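Note that one protein chain of the assembly has been removed; the remaining protein chains are unaltered in position.
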Amino acid sequence: MAMSPLFPRSERAILLHAQIQEFMHTQVLPAEAEIIGFNAPIAQRWQISPKLEALKSQAKALGLWNLFLPAVSKLSNVEYAELAELMGQSEIGSEVFNCSAPDTGNMEVLHLFGSEAQKQRWLTPLLAGEIRSAFGMTEPDVASSDATNIRCDIRQDGSDWVINGKKWWTSGAMDPRCEILIVMGQTSADAPVHQRQSMLLVPMQTAGVTIKRALSVFGYDDAPHGHAELHFDNVRVPLDSLILGAGRGFEIAQARLGPGRIHHCMRLIGLAERALALMVQRAKSRVVFGRPIAEHGMAQHAIALSRVEIDQARLLTLHAAAQIDQGGAKFAKRAIAMIKIVAPSMACKVIDRAIQIHGGAGVSQDTFLAHAYAAARSLRLADGPDEVHLASLAKMECR
Amino acid sequence: MAMSPLFPRSERAILLHAQIQEFMHTQVLPAEAEIIGFNAPIAQRWQISPKLEALKSQAKALGLWNLFLPAVSKLSNVEYAELAELMGQSEIGSEVFNCSAPDTGNMEVLHLFGSEAQKQRWLTPLLAGEIRSAFGMTEPDVASSDATNIRCDIRQDGSDWVINGKKWWTSGAMDPRCEILIVMGQTSADAPVHQRQSMLLVPMQTAGVTIKRALSVFGYDDAPHGHAELHFDNVRVPLDSLILGAGRGFEIAQARLGPGRIHHCMRLIGLAERALALMVQRAKSRVVFGRPIAEHGMAQHAIALSRVEIDQARLLTLHAAAQIDQGGAKFAKRAIAMIKIVAPSMACKVIDRAIQIHGGAGVSQDTFLAHAYAAARSLRLADGPDEVHLASLAKMECR
Amino acid sequence: MAMSPLFPRSERAILLHAQIQEFMHTQVLPAEAEIIGFNAPIAQRWQISPKLEALKSQAKALGLWNLFLPAVSKLSNVEYAELAELMGQSEIGSEVFNCSAPDTGNMEVLHLFGSEAQKQRWLTPLLAGEIRSAFGMTEPDVASSDATNIRCDIRQDGSDWVINGKKWWTSGAMDPRCEILIVMGQTSADAPVHQRQSMLLVPMQTAGVTIKRALSVFGYDDAPHGHAELHFDNVRVPLDSLILGAGRGFEIAQARLGPGRIHHCMRLIGLAERALALMVQRAKSRVVFGRPIAEHGMAQHAIALSRVEIDQARLLTLHAAAQIDQGGAKFAKRAIAMIKIVAPSMACKVIDRAIQIHGGAGVSQDTFLAHAYAAARSLRLADGPDEVHLASLAKMECR
Partner (left out) sequence: MAMSPLFPRSERAILLHAQIQEFMHTQVLPAEAEIIGFNAPIAQRWQISPKLEALKSQAKALGLWNLFLPAVSKLSNVEYAELAELMGQSEIGSEVFNCSAPDTGNMEVLHLFGSEAQKQRWLTPLLAGEIRSAFGMTEPDVASSDATNIRCDIRQDGSDWVINGKKWWTSGAMDPRCEILIVMGQTSADAPVHQRQSMLLVPMQTAGVTIKRALSVFGYDDAPHGHAELHFDNVRVPLDSLILGAGRGFEIAQARLGPGRIHHCMRLIGLAERALALMVQRAKSRVVFGRPIAEHGMAQHAIALSRVEIDQARLLTLHAAAQIDQGGAKFAKRAIAMIKIVAPSMACKVIDRAIQIHGGAGVSQDTFLAHAYAAARSLRLADGPDEVHLASLAKMECR
C-alpha cells in the first residue's frame, strides 16, 4: 500500500517519508547483506560493521535522525508511524536512523522523566548515536507478563542503591557500544502493588553486573545486538541513579508503552510488506506444474490474505497512533492493546506464507524470511504474550 | 468504537450520525420484534407491517431519508458509511431510512444512467419510498460469479425487447410493493465479452414474468422481502426500457458495485457490533462453573478477537470509502475487493462466537443471531464468492 | 474411506454394513425428498409421512432394526459406529432403522436401569417403533452445561412425585407419536452435588405438561420431530415413575453419554461424507473462468482438507468406540470428550466448504447442506458447548 493520501500529514512528514524511502532503497537495503555478513566470522560476531556506522553518519547528516522523538522531529505519532514502517523493512533499518529499540524507549524515558544531570550524562550521547543502551525488565524465574511478579531487589544502603537479581531478554546489552542499562526492580515490597517498582540507571561497567549468557531466538543469537541474561550481585549505584522517584517504575513503564507499541507494530508491518513483495516476486518467477506459482489458486489465496491482513493491521496501528495524537496514551489504551494482539501475529502469518512459497530457500539463510519470522514470533511474547492482551482487551470490552 | 480520528467528517455528518443513532435506539430497535412478528402468521407472511411504514414516515419527516445518494445527502462515502453501520444493526434498519438493498443500487443506476422518462417513472416513486424494486442478475444454471456466463436472452423484436431466461436470488421481488425489476441479460452473444450484456427495466406485472418460488437461506424465507426465482417467458417491454444503451450492462454493473459494497460491508459491521454487544452482555450475566462466562479465558478470547476483527474491518471499509471519495470506484478497485473478502467472513466469525456463548438460545429464534448468521453467510456468496475476490486481489497484487 | 484395517470387525458386522449401505442408497436417499416434502404443507407440518413408516417396516422386516442396542444387535461399539455413519447421511436415516436420538438414549436407559414394569410399559413399544420418546434435561434459565445448575423441582407428595419447572430443547416432544418423557430434576437440594438429581418417566399426556413453543435452529423448526420448550406445572406421576432411585439422575446421565456420543459423532461423519461427495460432484460439473471448479486450487484445498478432517474424526471416533468396547465408558472418558470436541466442529467446517462451492444453491433448500449445517452447528452446543469439553479435556491432560 502506497502511503495513503487519506490521512492528513504535514508537508514535512511527506517529505521525510520520501527521503527515508529513498534512503532505504538506495542505501540500507543494498548494504544489508554486507552489514549482516560482517558478523559472520566468529571473531567479528559481536563487533560493529563500519558500513553500518557509515550509514548512520549519512542519515544523521541528512537530518534523518532521532525522528521517533516528537520533541526533536515535531512529527505526530501517525506521521512517525509511517516512517517506522519503512525503517522496519530491514532488521538494520531502524538503527541507521537512530530509531531502534530499546534505545528509543530509553531515550523517551530519559527525555520525559530524567533529571537534567541524567539527561546530560546519558540522553545526549544516546541522541548523538555515540553509545547504546539496554532495558532490564523481564526475569527468568517469574511470569513477567504480570509486572507485579518482578522480584529484582533494590534497596537503599547509605548513599547507594544496591541491586540483586536476574534479568533476561535484555536486548542490546552485549552490543560493544552499550554503556547504560535501565533496570526495573522492587524498592518496596509492602507498597500498594503498583508502587513497588522503581527504575534505576546502571552503567554496564558497574561492578557486579555480569552478562551470564546470550539467548538465542530460533537459533539466531542476533549479534551484535543480542539478548542477554544479566545477573546483578550487590550492584551499587548512587542514589541519584533513580529515575523520577522511588515506587514510580510502573508509571514510567506505562508511559514508555504507547508510542513504543506503535513503533514495534509499524516495523512489523514493514517487515510483512517486504515478505509479501518477496512472495509475489517468487510466485511470478517460479514455475510449477506448467504455470507460475502466481497462477495457482492456493498461492493466490496466500497472497490475497496477506494483503488484507497487512492493510488491516496498518490501519489499526495508524488508528491507535491517531488516538494517541488525539488524547494521549491512556485515551488510546484499548487501541494499543489491540495492535499488540494483531501485528505480531499478522506478521508471523504473512512471513510464514512467504516461507512456504519459497520452499527450502524460505527457511534458509538465502532470504531474510526465516530470521524475520523468528523476530516476529518473539514479539508475540515480548511485552506480554498475546493471551495477556486478549484477556485485558476482553475486560475493557466488558466494562 | 467511537468514530476513528483517522477519517475527518463534516459537522453535518456528525449530526446525522447522532440523529440516526438516536432513532435506531429509541425507535427502530424497540420496534424490531413487533415488525418481524407481524409476518409470523402465515396469512401475513408477505404483507408489510404498518409499524414499519410508520417508522419510515417518521424518518422521512426528520430528513433521515435517502442519505445513501450523494446527490441527495451531500455526504461523502466515508460519512455515509458510518450511517450505514448504524442502520445495519437491525435487519429492518436500512429500509426505515429508505436505504436498503437492492433499492439503493437500483436508484443509483437510475440516477446515474436513467433517461429523464425512466427517472420520472421509477426513480421518483422509489425515492419517495412508495414502491420497491428488485434486481435480476444471478442465474440458477450458470456460475454467475463469472458475469460473462450470464445467459438470459434479450432480443429486439419490432418495437419491443423480448426476454427469455431464468433469474434467482432476485431479492425483494416478492415484496408486495415491488413494482419494477432491473434485469441483466445478453443482447449480443457475438460482441466482445464485456459488451454482450444489457440492463432493462421490466415492470413486475409484465406478462410472462413468473415468480417461480421463494428461496430460503438456511431455514429463513426472509419474508416479506424474500428471495425469488423468476422465470421470463417471452416477456415484452418497449425499446425505451433499455438503460444507457445496448451492450452497456457490464459497465453499469461495475458502477453499481463500489458504493454498494461499502454499504453492504458497513451494514455487516453494524450487525457484528450488535452481536458483540449481545455476547458481552450474556457473558457478564450468565454464570458457569462458579464464575460469569466473561471471566472464563475462552470467552475472553472470543470477545477480544471479535473486537479486533470488527475494528479492522471497519477501518478497511472506511479506507475503501475514502479511496472512492478521493478517486472514484475504479481507483478504489483493490480496496473494494478487499472489503468484500473481509467483512462477510468477519461477521460470520463474530456472530458465530456470539451464538456459541449463548448456547441453545443462540441458534434459536430468541436472539437475532442465527438469522444474522444466515444473512452474513450468504454475503460470502452474493456478488461473487470469496474465492473469486481472493483470486482477483492476488492478480492485482502481482501486477 | 473404506473400513480402516486398524479396527477388526466380525463377518456379521461387515454384512450388516453392506445391507445398510444398500438400503440407504436404494431406499432411504431416494425417498428423502418425498418424506421431507410431506411436511411442507402447514397442515401436515407435524404429521408423519406414510412413506417413512413404510421404510421403517421394511427395515424392521430385514432385521435392520434396533442395532444400536448391543443386547439386541450383539455388535461392538466399533461395529455399530460404522453403521451409524451410514444412517447419518440423511436426517431421516437413523429413524428408519429405529436408531435415532433421543429414543436410542432413552431405550438404553430403560434397558439398563428400568424396572421390569417400566420396561414392559415403555421399552417394549419403543423397541417396536410404535411410540417415540423425548428427554428433558436442558433448562432455559440456567447454563445447563454445568448439570449441577439444573433447577427443575421434583418433590414427593404422598404417593406421587410432583414436578415444577421448565425444560427446552426437548427434541421430539412434539412428534405426534411421542408418548413418554424422561425428565431430569432435583429431588434433593441438600444432597452432595452429584446426588441431587433424579430421572422420572412422565407420560406426555400428564396434566400440567405444556408444550410452550417450538424452538427453531437457524430458521428450521425440524418438524415433525421438533425442539420443544416444555413447562411442568404441578405435574404428578406415581412414585414408581422414578428410574433407578432418587438422587441417581447424574449417574444415569453419565451412563447414557458414552455410546450416545459415538452415535452422534458417527452420524455427523456420515453427514460430512455426504457433503464432501456433493462438493466433489459440484466441483467437477461446474465451470468457472474456463475450468471446472475442481481444477481451481482453492477448491482443491477445500476438498483435500475436508478429506483429511473427516478421516481423522472417524478414526478418533472409532478409537473411542474401541476403548468403550475394551474398558467401558469410564475408561474411554478422555476419548469421548475428544470426539465431542472434534466431530461437530469438523462437520461444520466440511459442510460450510460444500456450501461455499455450491454458491447460492448451498444456502437454499436445493441441497441438504444448509439444514445439515444447522444440525451440526447445534451439536457444538448440545450436550455441553465445545468450551466445556475443551476445559475438561485439558484438566484430564494435566493430571
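Going by the order they are written in, the chains are A, B and C; count residues from 1 in each one.
Just so we're on the same page, contacts are C-beta pairs under 8 Å (C-beta built on N, C-alpha and C of every residue); 3 or more make two chains touch, one makes a residue touch a chain.
What you see is a predicted model; the values in this text were computed from it and never measured.
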Which of A:F7, A:W168 or A:F250 contacts the chain that the document leaves out: A:W168
Contacting the left-out chain in the complete assembly, out of A:A143, A:A191, A:L239 or A:A277: A:A143
Candidates C:L69, C:V280, C:A329 or C:A376 - the one touching the absent chain: C:V280
Contact residue for the chain not shown (choose from C:E11, C:E116 or C:E397): C:E397
Missing-partner contacts on chain C, residue numbers: 4-8, 276, 280, 283-284, 294, 297, 299-301, 303-305, 307-308, 311-313, 315-316, 319, 322-323, 326, 338, 341-342, 387, 389-391, 393-395, 397-398
Contacts of chain B with the absent chain, listed as residue ranges: 296-301
Positions on chain A where the hidden chain makes contact: 42, 138, 140, 143-146, 149, 168-169, 215-221, 227, 286-289, 293, 296, 298-299, 355-356, 359-366, 370-371, 373-374, 377-378, 380-382, 385-388, 390-391
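Following the convention adopted for this analysis, only the chains that are shown with their structure count from here on.
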Farthest chain (mean CA position) relative to chain A: C
Interface numbering overlap (same over half, different under half) for chain A and chain C: same
Chain closest to the middle [Cα centroid of all protein chains]: B
Inter-centroid spacing, chain B versus chain A (mean Cα positions, whole Å): 43
Whole-Å gap separating chain B and chain C, where each centre is the average of the chain's CA atoms: 37
Multi-chain contact sites of chain C, meaning residues that touch two or more partners: 296, 298-299
